[in-house]
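Note that one protein chain is taken out, while the other chains of the complex remain in position.
Entry: chain A
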Amino acid sequence: MYHDANTTTSPGGSNNTSTVNSPISAVSNTPDLSTTNNSTTSTPNPTGSAAASSQPRSINTSGARSSYEPMKSSYEEQWGLTPTSRANKTASPRDGAGFPAKEQAGSHKKENKVKASGLGIQANAGSASTDTPPSSGGPASAGGPPSSNSNKGGSQKPSAPSQKSMTKAERRELQEKQKAEKAARVSAGLPASGKKAAQVLNPPNSGFSPNPSKSLATSFPGAEAEKAIAAAESTVVHAGLQMAQFKICGANARCVATLNAFRKAIQDYQTPPNTTLSRHIQTYLNPHISYLVTCRPMAVSMGNAIRYLKYEIGKNLELPDEDARALFVEKIDNFIRDRITMADQVITSLGLQKIQDGDVILTYARSSVVQGLLLAAYAKGIKFKVIVVDSRPRFEGKQLLRALAAAGVPCTYVLLTAIGHVMREVNKVILGAHSLLSNGALYSRAGTAVVAMSAHERKIPVIVCCETYKFSERVQLDSFVQNEIGNPDELVNDQNNNFGHSSTRCHPSVRGSAGAAAAGGVLSGWKESRDLKLLNLLYDLTPSEFVTVVITEVGLIPCTSVPVILREFL
């Protein structure tokens, strides 16, 4: 299938590339300064705190902030709005799933050290007592440990019960047990060592496996387990195939489909002998993930969700199987509920403030969040018009148009080529996002950059609606360094992939001369042509200066503040 033409990747690798040491250094919108790396220049210490802040926010020579310290707002300190009440802060809406509390970081010193090496700042890495974490009920790395860490499946702290802590009788018992197990292994023909036996039964996967079912099968000896495999596989395979055929498309839809498939997989999972669910589940899930990647390159939203799941798994290695299973399923449900569903609702309510009577709103392609926002605005009674801009080859805007028209919203539909003409009467542009990068750039459906640039030129505000789980630590400067290539045949304008539109309207003279070739579209012979290649890029990059505001579930932020959100909350 065409998806084998995979992504072009940046030299550093895929999504999981660790970024520049201080994400802040990529963010600067004042080009005529030399010291713009951080928000405070190195003037006499920002003294703004009467309260004892244990460390001034020093900027070391490399320009990166000292990373072991939770970032506190000096505004907070200045006006005495801090700590005493932090611990008692009730009902932070971000408690619960998706935002594991930072205090739990104590047991994750390992992750802390890796994280602190460049990205994310965790509390409790030896900070002074006055530095209570900025939001005690608040979120820590829901995105999980960054980059390379996640591929090892979170911090795997082996924790055999320490023999020193057991009484003599308990030790005796343990030894007896181990002897019995060893005897059983030997009689079954496996190597005597427990580790090696486990390896034989569950060959470790190095990630990509061309035949997922095979590796899954070897993990699960036993007939009834195979039924479970079939069922689990079918959901993941199902999801993967739907994604590959673009039946499920859009960052949110793909992420939810992935998580649902994984939830089913976890529910149906049977633990193999000699290991526990939480220890083995990562190895089990990896081939599923690889399969999805082969269907379609991983979306940032999916990647962040999977990273979160692995983080949760890594945190709970000690739980008994059924508890672990229930916990992971709950975590998945909470993630979908908090970071996607509820986030969309909050975004809608915030976005409603920015839509007034008489607005002419332009939107591009189809974003589920934008659709929700526009429908909610209309339901609220605001009188506005919508211009839906669409483009080949996917024509995703048609779906949005159908939904809006069905609700009664006055709509206009144009193709991207008409953007210069319609932009004159527009007074707001609302866009969706596949991801927001750390340099504030918007990574979204191909064509978005043109729309944003066009609006910016006429000083029309560009509003982007994006949930925080789509924020990425990546930095990208242009659309080529990382993108996804779609099926080039989609660009050929013939009967088969025109979704029911009329075939190419060739001028009769052209048709006459081209003959049979023209009946299938002018480009249909492109493969035979030596010098002709078709390029179907799916995404593009919009620079941060074209975006006025980003509406997220944490509020309205300028797009240059993406790294702040990542640093403080994720």
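Side notes on the structure shown:
Note that in this section a residue touches a chain if its C-beta (ideal position, glycine included) is under 8 Å from a C-beta of that chain, and two chains touch if they have at least 3 such contacts; residues count from 1.
As a working rule, contacts and distances are computed from a predicted model.
Chain not shown in the complex: UniProt lists it as "Translation initiation factor eIF2B subunit alpha", one of "pyruvate dehydrogenase (acetyl-transferring)", "SPIDR protein", "Translation initiation factor eIF2B subunit alpha" or "Mediator of RNA polymerase II transcription subunit 20". Checked against the full complex, the one of A:401, A:436 or A:554 touching the unshown chain is A:554. From the options A:76, A:181 or A:333, the residue with contact to the chain not on display is A:76. Set against the missing chain, the residues A:428, A:445 or A:470 yield one that touches it, A:428.
Only one of the listed residues, A:168, A:195, A:421 or A:459, touches the absent chain: A:459. Mapped onto chain A, the footprint of the missing chain covers residues 27-30, 32-33, 36, 38-41, 43-48, 50, 71-76, 78-82, 84-85, 88-89, 134, 354, 428, 459, 461, 463, 545, 548-549, 554-558, 560-561, 564-565, 568-569.
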